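Note that one protein chain is taken out, while the other chains of the complex remain in position.
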Amino acid sequence: MSEEITYREAAGAAIHDAMAADPRVFIMGEDVGHYGGTYAVTKGLLETFGPERVRDTPLSESGFTGAGIGAAMGGMRPIVEIMTVNFSLLALDQIVNNAATLRHMSGGQFNVPVVIRMATGAGRQLAAQHSHSLENWYAHVPGLRVLAPATVQDVYSMLAPALEDPDPVILFEHVMLYNRKGTLDRSAAVDLRSAAIRREGRDITLISYGGSLWKTLEAAALLAEDGIEAEVVDLRVLRPLDADTFLSSVRKTRRAVIVDEGWRTGSLAAEISAQIMEEVFWELDAPVGRVCSAEVPIPYPRHLEEAALPQVPAIIAAARAALGKQGEPA
Amino acid sequence: MSEEITYREAAGAAIHDAMAADPRVFIMGEDVGHYGGTYAVTKGLLETFGPERVRDTPLSESGFTGAGIGAAMGGMRPIVEIMTVNFSLLALDQIVNNAATLRHMSGGQFNVPVVIRMATGAGRQLAAQHSHSLENWYAHVPGLRVLAPATVQDVYSMLAPALEDPDPVILFEHVMLYNRKGTLDRSAAVDLRSAAIRREGRDITLISYGGSLWKTLEAAALLAEDGIEAEVVDLRVLRPLDADTFLSSVRKTRRAVIVDEGWRTGSLAAEISAQIMEEVFWELDAPVGRVCSAEVPIPYPRHLEEAALPQVPAIIAAARAALGKQGEPA
Amino acid sequence: MTAGKTEATHPRLTRAHCQHLLQQMIRIRRFEEKCAELYTQEKIRGFLHLYIGEEAIAVGVMDALEADDAVLATYREHGHALARGLPMNKVMAEMYGKRDGSSGGRGGSMHIFDAEKRFVGGNAIVGGGLPLAVGLALADRMQGRERVTTCFFGEGAAAEGEFHESMNLATLWKLPVLFVCENNFYAMGTRLDLSESETDIHAKAASYRMPSEAVDGMNIVEVEAAARRAVATVRAGDGPYFLECRTYRFRAHSMFDPQLYRSKDEVKEREKKGPIVRFQGWVLDAGILHQADIDAIEADVAQEIDAAVAFAEASEWEAIETLLDHVGAVP
Partner (left out) sequence: MTAGKTEATHPRLTRAHCQHLLQQMIRIRRFEEKCAELYTQEKIRGFLHLYIGEEAIAVGVMDALEADDAVLATYREHGHALARGLPMNKVMAEMYGKRDGSSGGRGGSMHIFDAEKRFVGGNAIVGGGLPLAVGLALADRMQGRERVTTCFFGEGAAAEGEFHESMNLATLWKLPVLFVCENNFYAMGTRLDLSESETDIHAKAASYRMPSEAVDGMNIVEVEAAARRAVATVRAGDGPYFLECRTYRFRAHSMFDPQLYRSKDEVKEREKKGPIVRFQGWVLDAGILHQADIDAIEADVAQEIDAAVAFAEASEWEAIETLLDHVGAVP
């Protein structure tokens, strides 16, 4: 029962199927309807479900995100689309001060079953205001669940349980994944707790998520040509982190590199590194490495954008450094 | 020439002296004028400098922060006061997408010499929407300089160089420091690059900043009673981090604990831990520990609030664990 | 609450109804005074924003609502909570931060919630409740329920972007929201004319095509009548309504406020026209109530407050082991 489709199609199918299955589910956001979705994920939904359930909003990120939170409290199951994480800066008050805290502040009386989807990441030459990877900002906040599906299967299969979650879920879709093809089995279930081992290996653990996963797998394949067997962990769930999975892997391989498109300082990669330090320090054979974005607003020209982001050669170099195959990491 | 004053008074004096010294300097924000400042920092400034330069704003965090950024580009040297970091969520678009990026996007043609002050932290039983410590969010963003003065001297002395900085500076004042007394020498200068060693020691390095510094020093004093000499590093500048100072210290002591009021996951403490891992792994005698806030929106009652925040006993326990004086850290 | 309130948009000023209105206002007034006292005793901590002087608004508006309507308010919401019918015991225990408080003690004075009464909080972010109100109303609309969502906020909130976005969304989507602006002419220490280029707040509704009205928020009869008309319009499906109630805060903004921004005389002048003194004088003059009735109300209220304090005092603190509860359903 599996099909070969793009990440974009899988994301759209997930929304379609969720709306077909539950009348409480609806989607709202800028241009989700008549335009067909900025990244064409929601194309066709307006025709199927009508403008009440495929609700175009004005440019009012704080307003409609808050309205989604309120609608969730009122018994609906809203999917709020914030076009991109860059614009979510305008909605953070609602997400952090309301969605993430209402259950706690009310002593458990109210809960916020909203799903907030947003595109994230760079690679399309959209420059400094359209290329953020702020996953760690969200992963920092208690009360939120944060997902970063990297595969066609995950972007499809994570939505239904996200909508069943009684608490707010942030779902990141990396812009460079939309055109990526993969295999989808609509009946397969995924949980929202576990990281996934995308490749087994014994020599080193490479930990990544979202758009960087594929670069990491590419690096692993190239390392394998040199006889280095890297295990690749896809975090998938950025909050709460599935530490068991990455820690077990590092216990086995004794070496790790984290690949994360966030700016290096203050990144989620730092958190993973710190947890490895805390839990498996005595079993490490080398310091844990990080491959992150350079500390610069993302520049427009392709060669500079590429230089700013984590790339395969840097991942390979970091892995080799951790394996002591060459000097210190650059 | 030194005086004994409160942190609040020192912060106010810094603003006063900066305004007296440079007509381009002015302060704007909610209730900085007629009310006298939420935390009474700006009390008396309106009478001295008038309503043009001590400018009460409407409740419009994004609007007046953006206006501060624009005024800085227009040749002024604005001090924008956002009452507390909690409300800065409403201004993040202006801070991240404009202040931090305009220089880069314009190829260096424009710069934004603004100083944005805000109160931060918990401890006053203000509950879930008024107790955030989001320092790592800001420390994550290239283009910003982030300061966290913990002493009377620093809160006074950092403002003038912050105003001289041609780029945006975020200045955090921990709410629990305002009533704290200390010695001020108005003629002493500080740079905006260096961390400070607040206590020398050979056994372990405790790294902290802002409100947590004092708890850390208290813990160090108690440890000393047991013959453990902790070195205490006050980061002071959260971006760019002065890694040299804390790394040298850890090289010497071979053990470290970081104390940070941010929620543990995704905290600045993780970044420090990761950098220590990367740079001095081979010299470490124990994994680096972290004492952070519990992963919960801060609750109102005192006993729960205290339980949620880093406290002296937890710092001591973490230090002892790193020294192998007892089992594993909890 | 009084009978037949949804039918009649004009409440009849029967003896029973007048008694009810006055009692509710006095309940809030005395409760708030008690809280101020408890604050100085350090029983109540954090910020504390008293509603003293503004009681006619919460009482007048709440009377126009049904049990399944939703209510959102600010950090100055103890009055609204009481007027909405939350048990005073639970509200007081919440002020203390005790386990039996309306939010289990975790919220404190700024975060009083009650799911059963559809009291959707206390919100300490100025303007932060407005988008939530839009969403709650949207849920009602999409689920075919004829409920009204009422959102209280100060005139200071009108400057926030979230106000603008919420006003537009509510009107654009014809949602059943009653926006109640409690215009007390100050946002902390900032006088209205220092924060708004257009100080006639209700006039702003026009730029969203939202019907609106301004009333004397010190006159409970006027507030109630206007609220009933407004609620009827909203419930009829005609979209949102904006009700500005002009009032005045008799006390400091919060317990930290030295009130440098206004004179004592200004406050005194306003106090003379306070909602309780005025209504009480009127019902006495008109012979609807007598001094004995008022004494009875005061005695009732004093008893209720004593009981609430005793309840809060007796209530337990939450165990520290529960610290991580209520972060999410799945721990």
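By letter and in written order, the chains are A, B and C; residue numbering begins at 1 in each of them.
Methods note: a contact is a pair of C-beta atoms (placed from the backbone, for glycine too) under 8 Å apart; a residue touches a chain by one contact, two chains touch by 3 or more.
On a predicted model such as this, the values are computed, not experimentally measured, just so you know.
Asker: From the listed residues A:Met73, A:Ala128 or A:Ala274, report the one that touches the chain absent from this view.
Answerer: Only one of A:Met73, A:Ala128 or A:Ala274 touches the chain omitted from view, namely A:Ala128.
Asker: Per the definition of touch given earlier, which of B:Pro142, B:Gly211, B:Pro297 or B:Pro310 contacts the omitted chain?
Answerer: Checking the options B:Pro142, B:Gly211, B:Pro297 or B:Pro310, the one contacting the hidden chain is B:Pro142.
Asker: Just to verify: which one of A:Met105, A:Val291 or A:Ala308 makes contact with the chain not shown?
Answerer: Of all options in A:Met105, A:Val291 or A:Ala308, contact with the hidden chain holds for A:Ala308.
Asker: State which residues belonging to subunit A touch the missing partner chain.
Answerer: 30-31, 33-36, 38, 43, 56-63, 86-87, 90, 124-130, 294-297, 299-304, 307-308
Asker: Tell me where the left-out chain touches subunit C, residue by residue.
Answerer: Looking at subunit C, the ones touching the missing chain are residues 159-165, 168, 171-172, 194-198, 203-204, 206-210.
Asker: Please identify, in ascending order, the residues of subunit B that touch the omitted chain?
Answerer: Touching the chain left out of view, subunit B contributes residues 26, 52-53, 57-58, 60, 62-76, 78, 93-94, 97-98, 102-111, 142-143, 145, 165-167.
Operating definition for what follows: only the chains that are shown with their structure count from here on.
Asker: Which chain maximises the distance between its CA centroid and that of subunit B?
Answerer: Taking each chain's C-alpha mean as its centre, the farthest from subunit B is C.
Asker: I'd like to verify one number: the distance from the centre of subunit B to the centre of subunit C, where each centre is the average of its C-alpha atoms, in whole angstrom.
Answerer: Inter-chain centre distance comes to 36 Å.
Asker: Report the inter-centroid distance (CA atoms only) between subunit A and subunit C in whole Å.
Answerer: Taking the average C-alpha coordinate of subunit A and of subunit C, the gap between them is 41 Å.
Asker: Rounded to a whole Å, what is the gap between the Cα centroids of subunit A and subunit B?
Answerer: Taking the average C-alpha coordinate of subunit A and of subunit B, the gap between them is 30 Å.
Asker: Could you tell me which residues belong to subunit C and also touch two or more other chains?
Answerer: Where subunit C meets two or more other chains at a single residue, that happens at 105-107, 111, 123, 125, 128, 161-162, 327.
Asker: Got the subunit B residues that touch at least 2 other chains?
Answerer: 62, 86-87, 90, 127-129, 295-297, 299
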